[in-house]
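Missing here is one protein chain; the remaining ones are kept as they sit in the complex.
A, B and C label the chains in the order they appear, each numbered from 1.
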Amino acid sequence: MFLLSNNTLDPEEYIKELKDDSCGGYVSFEGWVRDFNEGKKVTHLKYEAYQVLAEKEAQQIIQEAIEKFDARKIKIVHRVGDLQISEIAVWIGATAVHRGEAFDACEYVIDQLKIRVPIWKKEYYVDGDSGWVECHECKKHIHD
Amino acid sequence: MFLLSNNTLDPEEYIKELKDDSCGGYVSFEGWVRDFNEGKKVTHLKYEAYQVLAEKEAQQIIQEAIEKFDARKIKIVHRVGDLQISEIAVWIGATAVHRGEAFDACEYVIDQLKIRVPIWKKEYYVDGDSGWVECHECKKHIHD
Amino acid sequence: MKSIHIQYFAVLRDLTKVDEEQRETNAETALELYEEVRQVFGFDFDSINLRVAVNDSFSEWDYKLKDGDKLVFLPPVSGG
Partner (left out) sequence: MKSIHIQYFAVLRDLTKVDEEQRETNAETALELYEEVRQVFGFDFDSINLRVAVNDSFSEWDYKLKDGDKLVFLPPVSGG
């Protein structure tokens, strides 16, 4: 299951949906907002999502991970809106009968999410500058 | 840091010690008590530890993981005493600047813990039987 | 003339200043429509660096536009 949230993420709440007496391993990943990126000090950031397609693509990734790695349940929650340093940007939980499957599934999901799911991050820097991350790859840097 | 706990594990509490504004990735593993093992239905189980050596060995594993994978902080909490189905037997949290390092460190710690740290599991089955896990490898099965 | 609904996100939206528009166009393909709006808003990105979604699914740049289609031009993603 995939969820976009405007509010502080609450992993303890999400874990409840994954509980399963037949599962021996649970792996979770949290992406935290770092205070530095590419040598610049970050004050806060903003995520926005193309919601309908993000949900479809994330659901597809979850399905792939379950099939590839024999995982049981996988949930993804991604924050949108304004985030402060150290807040959780994304939470992923994966369960499986054995732990190796849960590790593989969880890592696959975050790796794929980062390259496929239409969510964008804008970083705001101490020097007043800001920019959409990876837009140096688009050969243009935006200054507000 | 390594901790043995007689009480229900509390991951939300342990995560607080790992928070770090310079870390972008946090991976955690939980080992849950399964209702089935090797074809037998499990009712509950018991863990016991050789505490002093378990602490030394776990601390050594944490140090290895930090050095091998450039992880920042790692914490392990292992339950001892009587556990019910679906309870957390072990919790491991690992942080790193980048997510791949956190995944690798966390998986290394649980893999090594399972083969090196002197903790033993006794399973109790629906049929009234019980046994120390892996003792079929010692060529003897204990019946209480 | 076809009427196409276009949504803008992230770096593109910073340039368009609007989240979405309904555009009357003679463009035949998704790529032709992108080149049209690129001129209008001064996007500095080649289509090769973007992806396109049609009616909420990923699509190809040579997709043949139909009246009433909903298009989104997607900058490189950076979630997670």
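For this structure, a couple of remarks:
Just so it is clear, a contact is a pair of C-beta atoms (placed from the backbone, for glycine too) under 8 Å apart; a residue touches a chain by one contact, two chains touch by 3 or more.
No experiment lies behind these values; they were computed from the predicted model shown.
Within the full complex, the chain left out of the display is in contact with B.
Listed here are the subunit B residues that touch the chain not shown: 31, 47-50, 52-54, 56-57, 78, 89-90, 110, 113-122, 132-135, 137-140, 142, 144.
The rule is short, and it goes like this: only the chains that are shown with their structure count from here on.
Subunit A and subunit C, compared by their mean Cα positions, are separated by 25 Å. Counting partner chains per residue, subunit A shows two or more touched chains at residues 31, 110.
Within subunit C, no positions touching two or more other chains are listed.
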